[in-house]
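Shown here: the complex without one of its protein chains, the others still in place.
Labels run A and B following the written order; every chain starts at residue 1.
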Amino acid sequence: MKNENEKMKMNNNSADLSATSANSVEVASERATPELKQDSIVATSNVSQSSKTPKDNYAGDIVVPINWKTSIIFTVLLGLACLFVLFSTDAQARFSFIGLNETALIQIPNVNLPAQITIMVLTVAMAIVTALSYYKAIQRQKMNIAFSILFGFSWVFAFLIWQIQGKETDFYVTGLLSMTMALSAPLIFGAMCGMVCEHVGVINIAIEGQLLFGAFSAVLSGSVIKIATGNDGLALLGGVIMAPISGVLLGLLLAVFSVKYFVNQMIVGVLINVLATGLTAYFYSTIMTENLALNSAMKLPVVRIPILADIPIIGPVLFDQSVLIYIMYILVIGLQYMLFHSRWGLRMRACGEHPKAADTLGVNVNRTRFRNVLLGSAIAGLGGAYFTIAQGLVFGEGMSSGKGFIALAAMIMGGWKPLNALAVACLFGFTDAVQILLTTFGASIPSQFLLMMPYIVTVFAIAGVIGKVTPPAQEGRPYVG
Amino acid sequence: MTDSNPKADIKRVDPTMNPSKANPKLSKEQQQVFIDANTPRRNDPEATSWHDTVYQILSSTWLVSVLSVVFAFIIGGILIIAANAEVHVAAEHFTENPGGFFAVCWDTFAKAYFSLFSGSVLNFNGADFAKMIEPLTSTLTRATPLIFAGLGLAVGFKASLFNIGGQGQIVMGALLSALIGFSFDLPAGLLLPMCVIGGFVGGAFWGFIPGILKAKTQANEVIVTIMLNYVALNFIRWALLNPVYQKEGQNVPIAKPMSENAIYPKVFGAAFTTNFSFIVALIAVAVVWWLVNRSYLGFEMRAVGLNPFAAQNAGIKVNSIYLWTMIISGGLCGLAATSSVLVPGTGVSQDVASTFGFDAITVALLGRSNPIGTCLAAILFGALKAGGYVMQAQTQTPIDVVQIIQALVVMFIAAPPLVRKIFHLPQPIGKDILEEVA
Partner (left out) sequence: MKLELKGITKNFGDFRANDNITFTAESGKIHALLGENGAGKTTLMNILFGLLRPDAGEILIDGVVQKFSGPNDSMASGIGMVHQHFMLIPVFTVAQNLILGNEPVKSLGVIDIKTARKSVKDISDRFGFDVNADDLVEDLPVGVRQRVEIIKALSRDAEILILDEPTAVLTPQEISELIQILKQLKEAGKIIIFITHKLKEVQEVADEITIIRRGQVVGSAKPSDSESEMAALVVGRKVSLTTDKKPAQPSEVALEFKNVSLVEKTGAIRLQDISFQVRKGEILGIAGVQGNGQTELSEVLLGLLHPTQGDIVLNGKSLLKMSVKERLNEGVGFIPEDRNLYGLVEDFSVEENLVLDSFDRLPYGKFGSIKPKAIRASALDMAQKFDIRLFNVADKARSLSGGNQQKVVVARELNRPLQLFVASQPTRGLDVGSIEFIHQEIVAQRDNGLPVLIISTELDEIYDLSDRIAVMYRGHIVGIVDSSTDRSTIGLMMAGIDPSQSKTGKAA
């Protein structure tokens, strides 16, 4: 190595000398000395795999900087897990798998785990993954995502065991999962809304307001129809139709102001949120309190899909659900396919990536943006209906409680891809569900800290993971033509 | 252009002349021609006829602002009418008595806005002068936190940072300010300034987090500040149940009261609610004006806000400017907390931030991120709030309508072309949509 460096130095000295004397021919020939090339290829074996580098011009041993980020995150989490071990006892952690639906064909018995030992085992697994991450970092290779998932799963599991150790009551896993589903659904709808809007080039931070307005108008219109016709089915249908329409109304504001009049999209979004909060609160405290029948609870039918619903644990969670959830499945899968394989998807993504190019090919950019913002807003409006008529609840002031923003975060972390965003939304829903269950469980952690968790996770994710995902190139920028 | 005499051109360099209003849609070369062609006309006084003057007024920005406010109030009025119980009754008898229906509508509309006015500016039924101007002082009281937080947002906008985290920063400012306020036994001359600084530091800390994340990892400050709002909200819920903050013998979230020496004195005497935080706010306006327009940091902030790449090339440390801007922005929001914490009574509470952090966005936008404009906008919104409570009490119109009006005002002001279209006003000369909206 030292030898080689010396050679390098000499080489450069001569390069400088000869360069100033304009005798470059000699320099160049020396540069290409085969022996040197050979040496440096050995020294830079990692670099040589880079596609950007032609194999024929190596001159020095260039070292790629090490990316420690993943390893550092793992180390911090591992440290926390060690605390779990310290504070754990040899008491039992009781898990129950009893399905919500007692007719399920297969029942899994309860599992009682010894807390300290289980946490230890999990921590050792995490330690191995952490060590692996350091090894991979030094080798300048990427870690397999499966290891990260394994780490995350172990950490959450260890945390859960630490919290429920020694409690007399069972921890219902199926309950946790179905609650996850319920808490994720609005996030998924919101994320899909953001997806459509951002792929076409418009940042929509009004998802929160659209969810809220959707929840409000689903109940209001349903109640009005119920009073007028007395027919529950018609009322629900009206609610499901009016929720997306109300989303579209707010989307219309976003489209008119940001697409037609080029007002900053973030600012319009914030204003729409203020407006939606104000409008719903205003009508809630006037007409809905004046006449309680205008805010009546109604519930969309729950449909059980035979056979699929009998799968243990996940069956009832996924396939014994409200109609709205099935609409959501279709939506996510449809978006995932259509965004990347249809004329609609191609054109709208072109408007978000390179609107000028789309324009020169005869795609009307601002019209495409306008329409797709409305489409996205309709999705968010429909998602709002989940808060109320899908769960059979009445409307409450500010009931979207920041879900729209978390949906936005899920979309970003999902890298603007529907299925990935779905996964992230479920993760957030899961965190929220853990928090709620642990609060009722009387866990040692104050519930407020658990409530903070989804937000903190999002902040960390945005700060740490976001680096890799690329948003549509022209999102947030008005197209003036 | 290129072969004209340079000496002749240099004469045009006259700092006292009005800035040109070049059309940014034109290319640079085109604009140059445009400016050259206009030059003689600008020096010719006869070129401005009365027609031009009328046109100028009709296309000016302040007219658009006034019309935006009027239009927002009209829509607000429609909402007030739509939700009024008497109107509903009258509507049922519309076919029998349409005139009566409209009379009720007008009555509702007028009553609501009259009570809004009398609750915010002058109370005509006041027994004496003090009672009559009391609404005005209550407007100033309500405006104070909005001035602080609005300034915070405005500073952020200058560096093109969108700090939606006002809510959280106010909460953190309140917590630190209150902690100092009930923990120390010091003379007022010392304790009160310490509490005020505590408010600033608490908010600044909560602004530091998105700032450092933006600087180090390019994390979008909009999303981070939104998330931190919820973190702060949960944190204060926990803190108020914690013995450090909780009043002894309570099991509900009620905080310890402030020390007497940590209370802002009243400005206009004990009869009025306005306290010295209003004066502090006015000082903050002056300081922020200097900071933005005259200081090195302000110059750097504006450069970074308009073009971070050019700023970086000129040796400005863009990331540290982002960090400092967020710290100052958060600190100013934190000061907003002091005006409601450093008062007699329980001091800090869960909803100490009310909706100040969000209102501040609209305040700063309405004030066009200019410190003095922001101050005036805050007073306008303070008036709406003060009047809104009176309106709610007198006419049962929920105060939420004020929030709707605020959002509408700013929305319209942000889109002057829309307002012009609604009122059929002409487009201003040489101005472009982009220039106005930017």
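Going forward, contacts are C-beta pairs under 8 Å (C-beta built on N, C-alpha and C of every residue); 3 or more make two chains touch, one makes a residue touch a chain.
Just so it is clear, the structure is predicted and the values come from calculations on it, not from any experiment.
*Asks:* With the full complex in mind, choose from B:A85, B:A314 or B:I422 the residue touching the hidden chain.
*Replies:* B:A314
*Asks:* Which listed residue (A:W344, A:F441 or A:F460) would be found touching the missing chain in the intact complex?
*Replies:* Checking the options A:W344, A:F441 or A:F460, the one contacting the hidden chain is A:W344.
*Asks:* From the list B:I164, B:A303, B:L366 or B:A415, pick the residue that touches the absent chain.
*Replies:* Considering the complete complex, B:A303 is the one touching the chain left out.
*Asks:* List the residues of chain B that touch the chain left out of this view.
*Replies:* Counting only chain B, the missing chain is touched by 1-3, 6, 9-10, 12-15, 17-20, 22-35, 37-39, 290, 294-297, 299, 302-303, 306-307, 309-317, 430, 438.
*Asks:* Given the full complex, what residues of chain A touch the hidden partner chain?
*Replies:* Contact residues on chain A toward the absent chain are 8, 12, 15-16, 19-20, 22-29, 32, 46-47, 49-50, 52-54, 57-60, 62-65, 67, 140, 338, 341-344, 346-347, 349-350, 353-354, 356-363, 473.
Here, only the chains that are shown with their structure count from here on.
*Asks:* Averaging only over C-alpha atoms, locate the centres of chain A and chain B and give their separation in whole Å.
*Replies:* 32
*Asks:* Of all residues in chain A, which touch chain B in the complex?
*Replies:* My answer: residues 205, 253, 256-257, 261-264, 266-268, 270-272, 274-275, 277-279, 281-283, 285-287, 290, 402, 405, 408-409, 412, 446, 448-449, 451-452, 455-456, 458-459, 462-464, 466-467, 480.
*Asks:* Can you tell me which positions in chain B touch chain A when the two form their complex?
*Replies:* 25, 79, 83-85, 88, 162, 164, 209, 213, 216-220, 222-224, 226-228, 230-231, 234-235, 237-238, 358, 361-362, 365, 398, 400-401, 403-404, 406-408, 410-411, 414-415, 417-418, 433-434, 437
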